[in-house]
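As you look at this complex, bear in mind that one protein chain is not there, while each of the others sits in place.
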Amino acid sequence: MTDKTIASNRSSGLLFALKRVPWARILIWFLLIVMLVFCVMPLVFMVTASMMPASDIIKMPYRWIPRDFHVENYVKAIKGNDGSFTFPRNILNSLIVALTVAFTTVLLASLTGYGLAKFRFRGRNFVFMMIMATMMIPFEAIMIPLYMVATGLHIQNTYLGLILPFLVSAFGVFQMRQYLLTFPGEFLDAARVDGMGEIGIFTKIVLPNCTPVIATLGILSFRGQWDNLLWPLLIVQDEKMKTIPLYISKFAEEKATDEGAMMAVAVLASIPMFILFFALSKYFIGGAAVYESRKG
Amino acid sequence: MSDDREASAIMKKTTYRGIEKKQARWGVAFVVPSVLFFCLFSFYPIINAMFTSLFDKRILSLAAPKFLGLGNYIYIFKSASFWNSMRATLVFTLGTFIPLLVFSLMFATFIYNICGRRSRGFFQIAYYTPAVLSSVVAAAIWLLILAPPGLGNQVLNWLCRTPGVDRKWLANGTMLQFSTMLVYFWKYIGYFVILFITGLATIPPTIYEAATIDGSSKWQSFWRITVPLLKPTILLVSVMAMLQCLKTFSTQYLFTQSGGAAQDPINVITLNIYETGIRNQRIGRASAMSIVLFVIMLVLTFAQFKISKSDDVDY
Partner (left out) sequence: MKKAIIILTIVALIAPMALFAQGSKEASGPITIKFWTHEDVNRNPLELQYIAEFEAANPNVKVEYTTQASGKMADIVQTAFAANQGPTIFNLPISDEYAYIVNGRVAPVDAKAAGYADYQAIKSAYVDGTLDSVTVDGKIYGLPLELTNWAILLNKGIFRDAGLDPDKDYPKTWEDMVAVSEKIIQRDGDIITRRGFDFRYGYYLEWLVPMVEQLGGKLISDDGKTAIVGDDAWLKVLTFMQQWGPNGKNLGSSTYTAARKLFNKNNGDIAMALTGYYQTARIAEENPEFYASGDLMVIPFPQFKDAVKEVANCYYGHFYMVNAQASKAEQEAAWKLIGYLLSHGDEYLDKAALPQPTKKLFESPEYKAKPYTDVFSADMEKAHIMYYSENSAEMQKLLKSAVESVMLSGVSPEKALATLKASAQELIDEN
C-alpha cells in the first residue's frame, strides 16, 4: 500500500465532499486550531506563571510575557518550604516506581494476554472476565483492605509498597489480549514444529512484534503511576520515600506557598513525563504506527 | 487390519489430546502469575469490602462492629446525600463522556482526512499533552484559571466583549459541574482522538474504493462503512470513557479541598465514599456505596457489550 494510494483513498472521502463546499475546509482547520489553543493554553499559562512572582499571576489582566525570570519560584520549588531539598529525592522515587511498574505491567500483561489469546484451556473465558471485572472496582472501595494487606506484609514506606499493588493492570491484559488475538497462529505453530520452546516463542517471536502495544502500555502505566496520589498518601509517611504527587499536594496546602512557586513545582514535576512522551510519541500516535507493524 | 487402524486412530487421538493438554498447561502457566496477583490485590479487598458493608464498622473502633445485614444498603437508598451523589455522578458522566465520544470521533476524522502526515502527528501530540500532566498539577492550574481573577473569566469576557463579568466557574453550582466536565474533557480528548485514529487506520481503503465504484456518495460512505467498521473502537472508547467518568475522583477532590469550591453539586459517588469512610469514619456505609458503584459499573459495561454484539459487522 503506497503512500499515494493511501492519500488518494483517504482524501477522496472527505475532500470530494469539500470540493463542493470550499469554506468547509477552512472551517475544519479553524475548529482544529481552536481545539489546539484550548488544549495548549493552560500549559503555556503554567510555564509563564512559573516565571512570575505570585502577585503578577492573580492581577488582571494576565500578562502573558513575564517581566523577568523570577528564579525564586524555582528555588523555592526545589528547596521546599522547609529548605530540605526533598524534591529531587521525590522525583527519583516517582521515577523508580513508575519505571518498575511500567516494566512489570508490560511483562505480566503480555504474558497473561498471550496465554489468554493463544492458548485454550478450561476456564479461560472465566479468568478473562474476572480480570476484566477488576477494572470496575473503584479504588476507594478497596483502599482500606488493601492498606491492611500492605501493612500485613510490612511494606509501608518502601518501594515495594508503592509498586506491589500495581504490578499488573487489567487494562493492560485487555489490550494485549485484543492485540494478540489477531496475531497469526501459523507462525507460532511453525516455531513449535521447529522445536522452539514456549518461552523462546514468547520472547523471540511474540514480543518483538508487539512494539506499538508495548510502547503504548508502557507509557500509560508509567503515566498512571506518576500520577498516583491516593495510594502513596496512605502507604508512605516518610518524607524521603514520598512521590511527586504527594510533594505537590503538600506544597499546595502549605501556608507559605504562593502561586508562582506552585507553578514552578508543576513545571518541574511534568518535565520527566514530557520527555518520555515526546521520545516515544511515534509509537503512541495512531495511524501510521499500526500500518507499519502489520508488515509481517 | 482393522485392529491396527483402530490402534493408530486411538494413538492419534491421545497424542493430539496430549498436545492439547500440554498447550493448556502452558496457557495456565502464563496466566497464573497475574491471577495470583489479582486475587491478593483485587479480589480479596473487594470481598473484604463486601463483608464490611454488612456491618456498622467504624474506622477507629476496636470493638466488634454491629451486624446490620442489609442495613447500610437500606440507609443509603433512603439517604438524600447518596441520591445527590448519584445525580452528580450521572450528570458528570453523561456530560463528559458523550461530548468526549462525539468530539474525539469528529476530530479524529478531520485529522485523518484533512491533514498531511506531519500535521497529523503534530495535532495528536498537541491534543494529548494535557494528559501528560498529573491530576494534581492539572487541578492546580485549572483552579488558578477558574478563580475569579483568573484567565477563564478574562478570556471569556474578551471574547464576548463583557469586561468584568464573573462567570462564577467555581462558585455557582451548575457552573462548577460544568467546570469539572471541562477539565476532564480537556484532559482526555487527546487520548480518545488517538484511539479513534488508530481505529480509522485499520479500515482498508479498498472498501472505500469498492463502495465508490458501486456508486456510494462520500457522506453515505462515512455512515454506512466507517462508523459500522469503527464499532469495536467506538465500543472500546465508550466503555473506557464511561468507566473513567464513573470513577472520577481527583478533579472533584482537589477542587473541593484546595479550591474552596462547594462540595454538594460535585459530590460524586467516589468523593462521597471517601468522605463517609475516611472523614466520617463510617467504613461500613462507605463499603456499601462502593459495592453499589461496582455493580452499576458491571451492569453498564455488560449492557454496552451486549448492545454492540448484536450488530457485529464483518467484511
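The letters A and B name the chains in turn, as written, and every chain counts its residues from 1.
We adopt the following convention: contacts are C-beta pairs under 8 Å (C-beta built on N, C-alpha and C of every residue); 3 or more make two chains touch, one makes a residue touch a chain.
What you see is a predicted model, and the numbers here were worked out from it, not measured in a lab.
Asker: Check the options A:Met60, A:Ile96, A:Ala191 or A:Leu280 and report the residue that touches the missing chain.
Answerer: Among A:Met60, A:Ile96, A:Ala191 or A:Leu280, only A:Met60 touches the chain that is not shown.
Asker: Could you pull out which residues of chain B are in touch with the chain that's been left out?
Answerer: Touching the missing chain: residues 24, 28, 32, 35-36, 39-40, 43-44, 47, 58-63, 147-149, 153, 157, 163-166, 168-173, 257, 259-265, 275, 278-281, 283.
Asker: Which parts of chain A are in contact with the chain that was left out?
Answerer: 54-55, 58-60, 81-82, 121-123, 126-127, 143-144, 147-149, 151-153, 156, 233-234, 237-239, 249-250, 253-259
We adopt the following convention: only the chains that are shown with their structure count from here on.
Asker: Between chain A and chain B, what's the gap in Å when you average each chain's C-alpha atoms?
Answerer: A distance of 15 Å separates the two centres.
Asker: How about chain A: which of its residues touch chain B in the complex?
Answerer: Touching chain B from chain A are residues 1, 3, 5-6, 9-17, 25, 28-29, 31-32, 35-36, 38-43, 45-46, 49, 57-62, 108-109, 111-112, 114-116, 118-122, 124, 127, 130-146, 149, 164-165, 167-168, 170, 173, 198, 202, 223, 226-227, 229-230, 244-245, 248-249, 252-253, 259, 262-263, 266, 269-270, 273-274, 277-278, 281-282, 284-291.
Asker: Can you check the complex and tell me which residues of chain B touch chain A?
Answerer: Counting only chain B, the residues touching chain A are 20, 23-31, 33-35, 37-38, 40-46, 48-49, 52, 59, 107-115, 117, 120-121, 123-138, 140-142, 144-145, 147, 149-151, 154, 186, 189-190, 193-202, 205, 208-209, 212, 217-219, 221-222, 243, 247, 249-250, 254, 257-258, 270, 273-274, 277, 283, 286-287, 290-291, 293-294, 297-298, 301.
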